[in-house]
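The next block holds one structure in the form of structure tokens; read it before the comments.
Shown here: the complex without one of its protein chains, the others still in place.
Showing subunit A:
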Amino acid sequence: MQLFEIAIVDDDQTLETKYVIGQLLDNSHLSKVTKVTIVDHAKARTLMEKNKVVATIVIPEGFSRDVKKGLNTPVEVIGNGDRPLQAQLVRHLMESAAKLTTAAQSGINTIDHFLAEENVPDDVRHAEFKKSLLSFSLHILGRGTIFEMKEKKNLFQQDILQYYVLSFYLLLIMIWSFGFLVLLRERINGPLRNRLNSRGITEWKEKFAGFAAAVVSVSLISYLLSLPITWLFGSSAINYGNLLSIVRIVLTFSAFFMMLAVFVSNDQLFLLFGIGLIMIGAVAGGHVIPVVYFPDWLERIGMFTINSWALRSVFDPADMQSIKMLGLITISCLVITAVYLKTGYRRCKR
């Protein structure tokens, strides 16, 4: 993600707001991707108009005074609608930052309140206030120290970049399998089919020959494309086990699209269904966002796509469930196609 800018307008200009800004900015996650500028309203508006900032944070006048009294005066976060993803990221991080500020300020307020209750002189209260402000701010800034990080991985586990490379690779296999059959459809027109029929080459044989050609060609292209991926990520990305699973996946996709081609005779509809199924498979199968982040209903839809099983198979070639499922889908598609073509042939003969 590119580095993006955030504008902060401090209308309150107090010691507390300076600490609040410090707390907002001290976020390793945010500082990796953002650049923060403290500006006035006019400049913030100009930056927003020029699409230079992702969000403007406005700390309102009287913010510190109200917070001390326990009154909530919301900090305004204006996200740039033209950059919705980045604006949402700022929103989520600001929500956490607001909680951190509340944690610090509630502590500071408590100390001041208890001293006031005991009629402690103003100079002592003021000194304690300044001390607590600094101490609680530092306390919040050091929030990261509560965590102890540990990275765990297994042999076949992929990182997120590897995930997306393999996921896109799989999507390409799907598109090739479909595209091959689209190109094949136009080669055999009505008159040619009649001539082939007269020589004993039935539609049944013609379709399965096309299927075999698609499997061989797409497997070969897929293998060639796997070479740069292996070179980039090492053999953990695509090894011999994966190559076998890729052939299985090509078989499944080709069988599925062949079945679709047999059922849908209109070229436009075939293309439409093909694109639709590729899109559904890409989204629900987890090519765009990994399935693990899906809500339950979408995950359930994903289970019905070939893509989700294919992804599982390519990431874990030994996963028996995906092997069985891909095999089952392939055999089902081939049997349905064969039965449909056979019965259709008999119908024609009658």
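Criterion: contacts are C-beta pairs under 8 Å (C-beta built on N, C-alpha and C of every residue); 3 or more make two chains touch, one makes a residue touch a chain; residues count from 1.
Note that in this section contacts and distances are computed from a predicted model.
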item	value
Protein name (UniProt record) of the chain left out of view, among "RNA polymerase sigma-70 factor (Sigma-E family)", "ABC-2 type transporter transmembrane domain-containing protein", "LLM class flavin-dependent oxidoreductase" or "NADH dehydrogenase subunit M"	"ABC-2 type transporter transmembrane domain-containing protein"
Touch with the omitted chain, as defined above, among A:L15, A:I38, A:A98 or A:A338	A:A98
Touch criterion as defined above, residue of A:N109, A:T202 or A:S217 at the omitted chain	A:N109
Residue, one of A:N51, A:Q321 or A:T343, that touches the chain absent here	A:N51
Contacting the left-out chain in the complete assembly, out of A:I6, A:I140 or A:V215	A:I140
Interface residues of subunit A (partner: the chain not displayed)	1-2, 4, 20, 27-29, 45, 48-49, 51, 67, 70, 72, 74-87, 91-111, 113-115, 118, 120, 124, 128, 132, 135-136, 139-140, 143-154, 157-160, 162-163, 175, 179, 182-187, 266-269, 271-272, 274-276, 279, 283, 288-290, 292-295, 297-298
